[in-house]
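What you see is the complex with one protein chain gone and the rest in place.
We call the chains A and B, going by the order they appear; numbering starts again at 1 in every chain.
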Amino acid sequence: MSPQTALQGKPASAVVEGLRSFFVRFGLGACLIGLWQYLAMRAGSIFFPPPSEIVTRAVELWLSGPPSRLFLGDGVFQDIIPSLGRLLAGWSLAVIVGIALGTVIGRSRRLSELLDPSLQFLRAIPGPALVPVFILLLGTESAMRIVLIAFGSVWPVLLNTIEGTRTVDPLQLDTASAFKLPGRARLWHIILPAAMPKIFAGIRVSLALAVILMVVSELVASTNGIGYRIQNAQIMFLLTDMWCGIVLLAVIGYSLNALFLKVENRVLTWHRGARGRTMT
Amino acid sequence: MLTVEDLQFAYSPDHTVIENVTFDVTAGEIVSIVGPSGCGKTTLLKTLAGLLRPTKGAVQFQSQPVRGVPTGLAMVFQEYSRSLLPWSTVAANIELPLRYKAIAPPDRARLVADSLDAVGLSGFGDRYPWQLSGGMQQRVAIARALAYQPKLLLMDEPFASVDAQTRADLEDLVAAVRATFDFTIVFITHDIDEAVYLSDRVIVLSKSPTTVLARIATDLPRPRDQIATKALPHFVAKRSEIARLIRRPTSNSSA
Partner (left out) sequence: MRIVLGIAAFFLILEFITSLGLVPAIYLPRASTIVQRMVELLGDVKFLKHVLATLGAWAVGLTLATLISVPVGILIGTSELTYRMTSPVVEFMRPIPSAALIPLAILLWGQGFPMKVILVAYAATWPILFNTVYGVHDVDPIAVQTARCFGLKQRAIHWRISLPSAAPLIFTGIRISASIGLIVVIAAELLASADSGIGSYILFVSSHGGHMDSVLAGAAVAGILGVLINSAFGVIDRNAFGWRYLGGAAQ
């Protein structure tokens, strides 16, 4: 992005520079939204309500509660929180299982050779294809969705952890042996940190997958959740409500990703420094 | 301190790297091992450390047979950037081996600080390895070995990856440190000057399948100086003797 040029003793230029970079950053997005607003009000298609209506309706749905609850409306507690809760539960499960199992498999040559083809096959099964399976096996409650999300998003973490723990620099392991570090020290101080970059890359992908699976699992046979609201709105032909859900999901997807990148940058500072390049 | 008897190492029945190596090291010595490329120097060092098991023969450390890595031993590798842990600070890197040696935290901190002082890197504890130059990183590796308080220090071409200036500084550092801390050093190098300059005895290896061509005492006065010692006729003589052995191995040389 545009670097903030520090001009000594020229605050006006700094402001100009700041405005310029702000415009460059948000200009296109603002123009597109403005264009949408204009076209929608001019040639109104019911399928694409103007952004102003979407925002108004969103506030009605979610921000019209009492001040004691931070103005959060019922919709937040009925749908958004359960959805996010399931998402986080499923995704955390995937991350924990993925790293734990991945480390065990990655450190064993035999296991990784034996299991690799099977894992490649399992990861290639598109998550949505398994939704009916999970419904038949586990019903339609939250538990099913959490397991579905976990099952679908564990693969990138698992496979990347296997790869990461498998390819630890032998010199680092030799160093550990030379200084007689016990097994758990090797794992915690050498193997896991060495695999971290790959593990994080896998977790990033699994987050995106988890969001997709959360949505898909709520579009089918559910009674609450953001996906359910969108589906419901579609059936009742409430286009604005539907768009509120879509925008909300966009915001959630984007925010989670941005948050994750921040965490990743903090944890892997050493990696960037050691490799001399920046993360995207 | 260290006895190597009839050591043999073969990767497979028809690929014997080390044919027969026998030598010993007395406590307090600095012994260097030189030889042509590919003669298995690193493999030899790894068997001394217990990281590899020889196909035949025996290694004894402090009169105990070496099975696995013995206690009281520390290693410094050639590739410092891969041997130091990039995700830990310098101080954390040095402290790591100490955490599993049953040493109390305040003592650990003291050992880390002392070793950093000894290598001339006081105050660098909070940096990360990648923020340091090559020579400084290797010093950290040496500090890590020092803090561990070993009886025997093994070094695998420790100065091969740094520039000539730094190499001279590090050589003197090792000599000084050994004088202060009194442990035994065995190091591998392909640089004959360095071998003669630093060590009390030089073990000369042949091409693979490797045997010991000579065990040569340097007989040079200490403390040594990069310029004065290397100008001594005796230095030049020893150096040439070893160089000739490596270029065209013969079977007559002094032990």
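As a working rule, a contact is a pair of C-beta atoms (placed from the backbone, for glycine too) under 8 Å apart; a residue touches a chain by one contact, two chains touch by 3 or more.
Just so it is clear, the model here is predicted, and its values are computed rather than measured.
Participant: Can you list the shown chains that the hidden chain touches?
Facilitator: When the full complex is considered, the omitted chain touches A.
Participant: Thinking of the whole complex, not just what is shown, which of A:Val15, A:Leu28 or A:Met41 touches the missing chain?
Facilitator: In the full complex, the listed residue that touches the missing chain is A:Leu28.
Participant: So one chain is hidden, and I want to know which residue out of A:Ile54, A:Ile146, A:Leu192 or A:Val211 touches that hidden chain in the complete assembly.
Facilitator: Of the listed residues, the one touching the omitted chain is A:Val211.
Participant: May I ask you to list the residues on chain A that touch the chain which is not drawn?
Facilitator: 1-2, 24-29, 32, 47, 114-118, 120-122, 124-133, 135-137, 208, 211-212, 214-216, 219-220, 227, 230-231, 233-234, 237, 239, 242-243, 245-246, 249-250, 253-254, 256-257, 275, 277, 280
Here, only the chains that are shown with their structure count from here on.
Participant: Starting from the mean Cα coordinates of chain A and chain B, work out the distance between those two points in Å.
Facilitator: Their C-alpha centroids are separated by 49 Å.
Participant: In the complex of these two chains, what residues of chain A are touching chain B?
Facilitator: 169, 171-172, 174-175, 177-182, 185, 189-190, 193-194, 196, 270-271, 273-274
Participant: Can you list the residues on chain B that touch chain A in the complex?
Facilitator: Contact set of chain B toward chain A: 46, 49, 51, 69, 71, 73-75, 77, 79, 82-83, 85-88, 96-97, 99-100, 128-131, 148, 154.
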